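As you look at this complex, bear in mind that one protein chain is not there, while each of the others sits in place.
Entry: subunit A
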Amino acid sequence: MNPLLECNALSKRYGNVTALSDINLTLERGKIVGLLGPNGSGKTTLIKLINGLLVPSKGQLLINGTAPGTETKKVVSYLPDKTYLNNWMKVKDLLNFFEDFYYNFDKKRAYDMLEKLHINPNDSLKTMSKGTKEKVQLILVMSRNADLYVLDEPIGGVDPASRDYILDTIISNYNENSTVLISTHLIADVENVLDEVIFIQNGRINLQSSVDDIRMKEGKSVDAYFREVYKC
């Protein structure tokens, strides 16, 4: 079986600016992976390449052995860093929308999560706070039965209690065939649920390691280690 995600000498340039440079990366199935790095390190560029929103300048990126396209979009569930949903739509309309779009969308799971987070399906997005909107988007994304979930800053605007619920949701949706890639700055909140972390800086991968290996070797949390490595 092909690895879930494979990058070979992957580079991306925007004009003269190099955003990613010669990335070699393999993600296995059944993992929860943190993509960590300071602002402007290339996290979102990598995520956009995975989702076919950008094309590599050099090298290749394969999902289940295929370049990003229609086939890979069926199995990749993506939470972008900016919303693309229409503000006037009600939550229940969005669920229907997703059900039409994605054959692997599990509407029942979405309704369960909405209930747990006390979100009314009849509310429209424009009446919601920033954090509630984020929750709705995350519910939509996590309710698909995908192979790869790619979450770009999923919990930034969400209150700590809901953050815990969302992380629990990620753990309980976990299965050995799918992998979750989370880009975030809130390392302390997520590190207990991560299998491994990828440190990225200036468009290069500094480190790919398990959380417990970092704690064992460095005697500190990933959060503390990150602060040390990227000290300004």
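Simple rule for what comes next: a contact is a pair of C-beta atoms (placed from the backbone, for glycine too) under 8 Å apart; a residue touches a chain by one contact, two chains touch by 3 or more; residues count from 1.
Convention: contacts and distances are computed from a predicted model.
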Protein name as given in UniProt for the chain not displayed, "TatD family hydrolase", "DNA-binding transcriptional regulator YhcF (GntR family)", "L-lactate dehydrogenase complex protein LldG" or "Biotin-dependent carboxyltransferase family protein": "DNA-binding transcriptional regulator YhcF (GntR family)"
Candidates A:83, A:145, A:208 or A:221 - the one touching the absent chain: A:221
For subunit A, the residues touching the chain missing from this view: 30-32, 164, 167-168, 171-172, 174, 188, 191-195, 211-212, 215-216, 219-221, 223-224
